[in-house]
Structures are given as C-alpha cells and as structure tokens.
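Dropping a structure here in structure tokens format, bear with me for questions.
What you see is part of a larger complex, with each chain still in position.
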Amino acid sequence: MSEDIILETRGLTKHYGGVHALEDANFVLRKGEHVAIMGDNGAGKSTFVRQITGVEQRTRGEVIFDGQPVNFAGPLDAREAGIEAVFQTLALADHLDVPDNLFLGREKTKWNWLGPFRFLDYKAMRQDTLDALQKTGVKIPNIRNTIQYMSGGQRQCVAIARTASFHSKLTIMDEPTAALGVQETAQVENIVRQLKADGEPLILISHNMRQVFDLVDRVVVFRRGRICANLDIKNEDVTGEDVVAYITGAKTQEGYEDAA
Amino acid sequence: MSNHSDGIGGLKYDKSKKAWPNELNIFFALIIIVLVFEALGQLLPYMKGQSMLFDFNTKRDGTILNIARIKIIILQVSIIGIIALGVTQVIISGGIDLSSGPLVGAAAMIVMSFAQTELVNGNPNPKAVFGAWAFDLPVLVPILVGLLFGAFIGLINGSLIAFTGIPPFIATLGMFLICRGIAQWWTRGQPVSFPTDQFAWLGSGMMPVFWFLLLALLFHVVLKYTVYGKHTYAIGSNEAAARMSGINVKRHKVMVYMIASMLAAFAAIILSSKNLTAQTGMGQFYELFAIAMAVIGGVSLTGGRGSIIGTVLGAMVFGVIQSGFTYIKLDAFYQLMAMGGIIIGAVVLDQWRQRSASARS
Amino acid sequence: ETIGVSIARFDDNFLTVMRNGMTDHAASLDGVDLQVEDAQDDVAKQLDQINNFVASGVDAIIVNAVDTSATQAMTAAAEAAGVPLVYVNREPINVNELPDNQAFVASNEIESGTLESFQICRNLRAAGKAGGAKGYILMGQLSNQAAVQRTKDIDDVIGMDMCNFMTIIDRQTAEWSRDKAQDLMTNWLSSGEDFDFVIANNDEMAIGAIQAMKASGIDMADVEVGGVDATQDALVAMQAGDLDVTVFQDAFGQGSGSVDAALALSRGEELDQKVYIPFKLVTPGNVADFLNKN
C-alpha cells in the first residue's frame, strides 16, 4: 500500500435486517485529497459514513485508517484517531447552549487534577465560540440560548463550526450546506477551501452539483448501496450530466458493473 | 458575566426580556403555600388565630419565629432530600432510580449492624447482630461500609443500564426488589438498634439538615460548573449526540448511578442514626418522594433539564406541606388528598407561569 | 386540650378499630381535640410527626409505634420538649426506662401468636393427629414487628414437647392481605401435598386461605385454621365453621384507655405507668361473646 493513503475501505458492507444499505464498498482517499460522495436519496452515503466513524458496527469488510486496520467501537474512538465528522443528523444536545454544544466532549477546563469533576472554563469557551461561528457566517442573536429552538441553518452551522474548530487527520461532512442560506453556504465553502489549502483531506457528501464541481478533486457515486463510479473531475473531462447519468443508473463506469 | 458579546448579529435581541429562571416559580409556589397556611390559621375558627411560622407568645424560644416549626419543616425532608440530590442527577441524565427507597432500608440494616454498642443501660445489647468483634467500632467503619454498599448497588444499576441497554426503570425496579430482599434477609426481619454515641451523633438534632445543605451546595457546584455536570445534561438531552460528540456515555452513566446510590446510602446512615434503629421497612416510598421533589423543582423527566436549587426548593415544598397539615390539624385522609392536590397544583402553577412568561414577552 | 396521635398504619384493620376507640372516646369528652396522623409504617415519619406535634404545641402525644425498638428517639424528642407521651398497643423497648411523664397502654405481642398456635396444637391433638400433623404458615409483612414476633411464637410453640408433632411444610409472606393469601394458598394447593393446619399472622390472611381451600373443595372441618385480631369478618367465618381459632385484643379499650392516660399525664394526675391489656383466645365456643366488640 502506498504511504500517502489516509483512508481505505475494502468490501465494506452493512445490512439492516433485510435492507442491504451498503454492499462491498472499496474506497480510497489520499492525504490532502478532497472527495465528494454523490448519489440518490437512500443510496447508502450516510450509512458509509456511519461505518467509517464507528457510529455503527459494520456487517463485514475492512477499514484502514492512516495505515492501520481499525475497528472503532464508537465515535469517540474515531475522533481520538483523528476523524472529525458533521453528521447528517447533526448530533446536537437540544437543552444546551451553543458553546456547550461546540465543545461537547472536549470542554476547556481548569483545575484538571479534579478528574471528571474538573471545572469548566465558560469564559474561554464563549469567546472561542463567537470566533468559530464567525467563520460560518451564521447569525445567532444570543449564543447562550438553548439550541433546541434555533433555526435549521443555525443548528447546521453550529455543527460545522464544531468540526472546523479542531484539527484532524480526516474531515467528513454529510450534506453540510443542505439547510444553509446563500451567504452561509459561501462561507462554509470557504472553510472547505481552507482545509484544502492546509492539506487536510475531506469527504464531502452533497447533492449540489455546482458545489461539488467547485470544491473537490474527485467524485464517487453511490447507487443502490454500491459504488458505481469514481470520477477524477479535476483531470478528466466529466460534466454534470455525466454525473447525473451515473446517479440515475443511465451509465455505469467500467469496473463497477456489479452495481448495475 | 460578559454582557455585550453573547450574540453574533441577526435578529433584534432584547436583553431585558431574559428568560425567567425556573427556580423562581417554585419559590413563588412555596411562598403561596405558606401564605395559604397562614391564612387558614387566621380563618379557621378552631385555630384561634395561631400562626404557622410565627409565635407571638414567644413562650418557648424567646423569638418571634416559631423556631421549632421552622426546624422541623426542613429537618423532616433532609433525609429524602439527600436522596433527591442523587435522583436529580439521574433524571437529568435521562434515567430514573426506583431503587433508592429500598436501598435506604438495606443500607440502614447493614450499617447499623456495624455501629452497635456493647452495653445498653448496663445490659448486653439485646439486638446484637454480630459477635463481640462488631461492638463499638469506630464510626468510620459503618460509614464506609454503607458507602461501599451504596457504591456497589449503584455500580450494578449503572452497569446494567449502560452495558446491557435495559431501561433504567426496569434495572432499578429489579434492584428495588433485590434491596428489599436484602433488607429482610439481613436479620430475618429483626430490627437492629442501639448504636454507639459517635454514630448516634451523625443524625442527631439538626445534623441531617447540615448534611443536606452541605451536599446540596456541593452538587450544585458539580452539576453547574464541572465537566461531570455538563456531560450529565448532555446525555439526558440527546444521548446519541453525546455519544457522537465523543463523550464516554457508558462510563458516565455508571458514575451517575453510583453517586446516586452512595447518596441514598448516606441518607440511610443519617436516617438510622437519627432514629437510633434500623428496620427493614425503612425508606418505603422514599424513591417516589425523592423523584417528586426533583420534578416539582423543575427537573424534567425526559432528561436534560433541572437544577439542584430547584430540587432543594421542591423538598421545602414537601416540608412545608407536611408541617402545615399538622398545624391546621387536617385529618389524615384529607392530608393525603390535599398533598396530592398540592403536588399537582405546584407543578401546574410552574407550567402556567412558564407559559405566560413566554407569551407576555 | 389537644392530643397528637401517631398511628403506625391507617390501612390496618385492627389499628383502625383502635383509632376509632380513641376518636369516639375523645368526642365524648368536653374540650378534647385529637389530631391523628398516619405514620404509614415508617419509623422516620413517625419521629417527624412527633416533632411536628411539638412544634404545634400539643398537650400530649399518643404513639402507636411502627417499630417498638425505635421508641428511644421518640421518648427523647418528647422528653426534651416536655410533652407527655403515651405508647399504645405495642410495648416499647425502653419500657423500663420511661421518664415520669410517659406511660404505655399495651399488650404483650408474645401472647397473641402463642395463644393462637397453642390452641391449634390442642385442636389437632383433640382431632387425633398427635401422631404427626403438617401445615403452612402465612406471614405478615416481614418488615413488620408483629409479623416477625407472631411467627417466632409459632416456632416456639412447636418447639414445646407437647406440640412437636407439628411440622411446617412451608412458610411464606402474604403481606397481611387476603388477596395474596388466597393466591399463595392456591399455589400451595397445586402441589397436591396433604396438610392439617394453616396458621396465619392475622385474620385477613386466614380468611384468604379459607376462600382458596373452599374454592378447591376442601372440607374445612379437616383443616385447623388460625388467625389473630378477631375482626368481624373472622368472627363470621368462625360462626360458619371455617375459622377455628382467633385472638381478641381489646382494640377499642386500648384506644380509649390511651386517651385517658394522655389526659391524666397532661394534667399532672397520678397514673400507672404500665397498663397491660391481655389478649383473649376466641374459639367457636365463646365467639358469641366477641361479636360486637371490635
């Protein structure tokens, strides 16, 4: 295996009862590379992400991260290994406010010798939260309100700010701009460009063709639980219509005939 | 705290309309209840104008306050209050603990067996559980035994809930029965009495109140200002999100249940010391009342919301009701009915205040 | 004068009769107010109730102790406040150390279980079963003193030479309740084992057992059944020939007696500090004497 591969899956498969949500996915991501995953609703994209991040346990297959076969027991393991993810369901605690959510699981603290009873450094977290949100361009009248009643876009921006605030070996974003307005979308796309500039690899799930063509190097298409195309859009001559054809099943790439 | 940096633009935000803290509602409910009792004291003919909290004859204490009544109001809820502190955390974390009442019974029996004195009025202790070695042990022994027992029960509760995924209601209902069994099995139903003076001191006089307020302060700080507290709220608010955010949810739940059970065991120590005896039936219904105190204090049974201050006020509501009933000489049947009505009324009032507060703004 | 009363349990049939004895008697006296509280079988609650009475400034307190070994703290609380205290029905453990302004009006619990089981033993002998008799014990709530004591009494009687022909097949708790006793007895019956007697810690459980036995067609003449309390339902069952033994305790008398004692103490009058009220055995022979007593 070449040294510069950050993530590889071999034969990754997930069945839910009788539903074959993900079948035999072979996927490779190089260091510094930005890849988009596209596909119909229910094609298995989020399922793929959940297997990689340990949110669920795979039915079979292998995941190799940073040169090591890994078997995360939960998302905590994945994060500790260096994978940051924005999940489609956002994973926010409704009754907590914005800073609490942003720092959930890695609070800034004082008096760390107190172990689990160490004290929270509320002030520092609040300031950092404002800085992090600024980057997403979202507007929130009062970050100390609980997050439960915030608008769809505000919630999504909090989840994105959380991921963007911490350095990682791999960032995964599942439809990060779905609920975002025009301005906020532009800001989040800037965050992605910054990651690219920093050389941090990214998996982006999106239904937005323009966004995908603007941002990433390569597109992987899922169809009915299988990968059906792997398109190097930076170097090859691929159009939006081609991608749609792969998504709908009008075309299937060579080497992926199983998915037909 | 910082005042001008809490928002980043967007809508107009009117700071003067800050949300009204939940705890204030309960405080008002408490005051209303006190006022109702005072009014009844004036209005009911047979009360002859007595007051609940004041004592204008100053015949006993020399102050205008009825100190004896104020003391008993809080004294009688201190022990269940200690349990309620633990239950508050459990409920905030999205769980429930039904085992705390029976745990009090079991822990009291066990603790008291290690706190017995050898001679009672010069005669050998008629209720001795163990042999001579267990007499007149230092007071730390029964305390440690009790806390260890509590920690053990909490460990089982927490592990069952965290690792097998069964609902907390079932895990702690099972433990409810197990603890009742332990309490009865320990001495085959015989009470255990006659503790050492040291042990008797722990729960004597106003000591239960001291312990309650001390622990309440401690856990107020823990829940509000520490990582432990924040994670407890996060798990109760959205367990999946907490897990995805990298909180070790299982380990945390075990901690929460262990702390709750240790508090219940500590309550058992204080209770048996206060009563100078341990009896298998002790702690009956304590779990229900501890939960009720927390809920009246604004702790949400769906998790994620509540505070220790609320629970302390919830406990006070019970204290005032109980003393108030004796004070107005209400028949025991009506006491039960009125207590039910007041519990409901206090929470309805709270709901109603919350709603009208948000409607008004 | 106001008297505070704390009763161990309101939903106990016997204690209800005793309570009525107190209230009826107080109502017949001028200017005596009773404030009756339910301790719900909780020693801690009972102690709190006494403190509440103190805060209300009552003239005397009557306690029907939940647990007779928990009376020390109560004695101390009342003594510190200088309020007279009377224990009723259950003998406090510190009976010999009571301060001057405290007294008790009670029965010796050891008598009830002993009278009951000894009479069963005699009946069995009379029925010619001295060669060996098997039976069941229905226990009350195990957290309750009377249940523990009455069960121990049964064992003590069986331990006597005269009654050692009796053997116990099984003993279980039916928690004082007729319903639980009915189910428990039916369960026992389903094992098909023969038996000669059923001794229950109270009448309600004895009646439950009788109902279960009758439902499965057992002739009640063949089985000796005993209870304690002599409740109306039990006496009716005895008249019908179903129940063989019960034990009468003058609940009404204890209730009114305790009120008199409390009044005497609060007025500083002379008084016997210990008043024992004996249990009385009830059998079909003398059942008529008790019909209108409890």
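Letters A, B and C mark the chains as written, and numbering starts fresh at 1 in each.
Please note the rule applied: a contact is a pair of C-beta atoms (placed from the backbone, for glycine too) under 8 Å apart; a residue touches a chain by one contact, two chains touch by 3 or more.
If you're wondering where the values come from, they're calculated on a predicted model, not measured in any experiment.
Participant: In the full structure file, how many copies does each labelled chain have?
Facilitator: A x2, B x2, C x1
In this section, only the chains that are shown with their structure count from here on.
Participant: By CA centroid distance, what chain is farthest from chain A?
Facilitator: Following the centroid criterion, the farthest chain would be C.
Participant: Per-chain Cα mean versus the mean over all protein Cα atoms: which chain has them closest together?
Facilitator: The chain sitting closest to the overall C-alpha centre is B.
Participant: Taking the mean of the C-alpha atoms as each chain's centre, how many Å separate chain A from chain C?
Facilitator: 72
Participant: List the centre-to-centre spacing of chain A and chain B in whole Å, with centres computed as mean CA coordinates.
Facilitator: 44
Participant: Going through chain C residue by residue, note those that touch at least 2 other chains and give them in order.
Facilitator: none
Participant: Which of the residues in chain A come into contact with chain B in the complex?
Facilitator: That would be residues 55, 74-76, 79-80, 85, 87, 89-96, 100, 104-107, 109, 114, 116-120, 122-123, 126-127, 130, 133-134, 138-144, 162 of chain A.
Participant: Mind listing the chain C positions that touch chain B in their complex?
Facilitator: Answer in residue numbers: 2, 4, 10, 33, 35-38, 40-44, 47-49, 51-57, 66-67, 69-70, 72-73, 81, 93, 97, 141-145, 147-148.
Participant: Sort out for me which residues of chain B touch chain A in the complex.
Facilitator: Residue list for chain B touching chain A: 1-2, 5-13, 222, 225-228, 230, 233-234, 236-238, 240-248, 255, 304-305.
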